[in-house]
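Here it is, the structure in full.
One chain of protein is taken out of this complex; the other chains stay put.
By letter and in written order, the chains are A and B; residue numbering begins at 1 in each of them.
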Amino acid sequence: MPGSTHQTLPKTSAGRFFEDFHLGDMIVHATPRTVTSGDVSLYTALYGPRFAVQSSDAFARGIGYPAAPVDDMLVFHIVFGKTVPDVSINAVANLGYADGRFLAPVFPGDTLSATSEVIGLKQTSSGDAGIVYVRSVGRNQRAEIVLSYVRWVLVRKRQPGTPAHAELVPDLPKAVPPEELGQGCPLLDLSAYDDALAGSPFRWGDYAAGERIDHVDGMTVEEAEHQIATRLYQNTAKVHFDAHSARETRFGKRLIYGGHVISLARALSFNGLGNAFHIAAINGGRHVAPLFAGDTVFAWSEVLEVAALPGRRDVGALRLRLVAAKNRTCADHPLKSGDQYATDVILDLDYWALLPR
Amino acid sequence: MPGSTHQTLPKTSAGRFFEDFHLGDMIVHATPRTVTSGDVSLYTALYGPRFAVQSSDAFARGIGYPAAPVDDMLVFHIVFGKTVPDVSINAVANLGYADGRFLAPVFPGDTLSATSEVIGLKQTSSGDAGIVYVRSVGRNQRAEIVLSYVRWVLVRKRQPGTPAHAELVPDLPKAVPPEELGQGCPLLDLSAYDDALAGSPFRWGDYAAGERIDHVDGMTVEEAEHQIATRLYQNTAKVHFDAHSARETRFGKRLIYGGHVISLARALSFNGLGNAFHIAAINGGRHVAPLFAGDTVFAWSEVLEVAALPGRRDVGALRLRLVAAKNRTCADHPLKSGDQYATDVILDLDYWALLPR
Partner (left out) sequence: MPGSTHQTLPKTSAGRFFEDFHLGDMIVHATPRTVTSGDVSLYTALYGPRFAVQSSDAFARGIGYPAAPVDDMLVFHIVFGKTVPDVSINAVANLGYADGRFLAPVFPGDTLSATSEVIGLKQTSSGDAGIVYVRSVGRNQRAEIVLSYVRWVLVRKRQPGTPAHAELVPDLPKAVPPEELGQGCPLLDLSAYDDALAGSPFRWGDYAAGERIDHVDGMTVEEAEHQIATRLYQNTAKVHFDAHSARETRFGKRLIYGGHVISLARALSFNGLGNAFHIAAINGGRHVAPLFAGDTVFAWSEVLEVAALPGRRDVGALRLRLVAAKNRTCADHPLKSGDQYATDVILDLDYWALLPR
């Protein structure tokens, strides 16, 4: 008789602790996900992005896409969500991102799956936790890589004091070099790119390094909104969903997924960067402080670098610092106060966007 | 070097002020939008409409549509949303609508874009603002007009005292004449129109002018709901989203987009008007008082007029007054108290609906 007498194994996964990670481990993450126009609608409803390329099949086809591509951050969140149960369910903190590359556009109907390779390990001096570095890769149903990025997280040990198997801190680039950008964007026919429909008269050449742009508007976040978003990404990190257990934590309440802040700030950045339609790379990012329901997010951007792409006359790249703050407007471009981030700053993201030339 | 030394222009748009509008201006609005079945699902989830024609491809095909058309008010909100950054971002008040016509059905996959023509201007006696009248037109990807309507808004001046360029108050019809209705509804084969599936035994001929219908149910609105809806429409009016800045305003909190109230009341009206499946025209409308999160919306309707459509034996038109109230039931059909609207009334909408004969 099946299963009637033999001792059964515990069925619930508690996730990996620090000592469960080994250098070179390749983790296949669960739940492949077909991205649909329903996901795109929800993404629009949750953040309000207005980039024409992602919003309109007609606009996207006019310039050379087969259809409107899915917002790059929606792709990021879906891939990221898959890694959570295996990589960060026992994480104390999400420490950083590096070398994120959007390598192929994703369209409704594509199915995304994800793997992560353990590329670095370092235990803390106290010995009760350690930093795990993974390179996570998202692929479509043809096994083409659509996204690749490194993230590192501080993960608890199951048994404090257990020695690490090995230690290695990977050498990570400060930024993706501009000559490696653009794989995620097909060659475009800009004769059909209509600035009025796109919502901005400013193209790549109109921006200068050092320029700062206040994105003006603010967006207040509700518990239902970030929970709906984070579940859409099948991200299971309990800190976002469980108000009961959160009462015992440092903050006493649910934390909003850091990626939610990135998407809000990116959507706000349309006012000032309306033609920055494609995120080509994420160079790095810090969730400087937590966001909670009821808080209002504002954002501003600084142009860090203006770069042509070798061999391409259709699009150019801007390296942008996207800063989000909570419960204060950003006309004065808040960032640091001395060596420290200013009190209200919650996000400091460094990314490459592509714009039509 | 691109953008490295020359002076750059400010990138953020503050929107048009009264003196930026000129009679005859034709404004091309940003962000064309492909409407999808995801948008339809969200619309259903946000308001709960139950009209069979919009809910079921099978039902719609049976009577002669190629597929279930998108709810007319979803089309309205998407077109309206596009006009906000260009027309009403600096508006003090949304004063009225007239001559709204739904001229072609919209199906998932269609891409909507919008333009507005400035057809009237009148500055206020105090000289610090003015009324702007625009005719806004929504088109699909074949440039067919799907919706056309006039709205007027009170817009602040950038510089109080600046004279208006010209003044003209347009002559607007009190109602769309019934003989001009019906373009947005194909000729239907009613042999397949099943009243039980549609949810109402009452067809066009069963209604009489003067009849009043209480729609019974109430719907409480949450902040997350109206924000999700309003972002779905890519409507950027900050009063709906920014609780931080709202603290300094008259109401001290976020205002709910008036169109949200229309859609709620329309969905509630299914109980009593289940066969009124198509909005053919919006004759006029007033957002009598604001709605806030936590309030509960109730609604009732009055049949103002019963009209046949020339040459059509499939459908007839009812001119309806749709009244919404907050935090009180509508069995007593609240409307006015003397010359004033009753305290709890929030919407007084005059529209034409089509029903099967």
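Quick note on the criterion: contacts are C-beta pairs under 8 Å (C-beta built on N, C-alpha and C of every residue); 3 or more make two chains touch, one makes a residue touch a chain.
Model, not experiment: these values are computed from the prediction.
**Student:** Of B:Asp20, B:Asp57 or B:Glu117, which sits in contact with the chain we cannot see?
**Tutor:** Answering carefully, the residue with contact to the hidden chain is B:Asp57.
**Student:** I'm checking contacts with the chain that's been left out. Which of B:Met26, B:Ala45, B:Ala93 or B:Ala166 qualifies?
**Tutor:** Only one of B:Met26, B:Ala45, B:Ala93 or B:Ala166 touches the chain omitted from view, namely B:Ala45.
**Student:** Determine which one of A:Thr8, A:Ser191 or A:Gln340 touches the chain that has been left out.
**Tutor:** Answering carefully, the residue with contact to the hidden chain is A:Thr8.
**Student:** For chain A, which positions touch the chain that isn't shown here?
**Tutor:** 1-6, 8-9, 11-14, 28, 30-34, 36-39, 41-42, 85, 108-109, 111, 113, 141, 222-225, 227-229, 231-232, 234, 236, 238, 241-245, 254
**Student:** Extract the touching residues of chain B with respect to the undisplayed chain.
**Tutor:** Within chain B, the residues that touch the unshown chain are 36-42, 44-48, 50-52, 55-59, 68, 196-200, 202, 204-209, 211, 213-220, 222-225, 228, 271-274, 294, 296, 298, 303, 306, 308, 316, 327-329.
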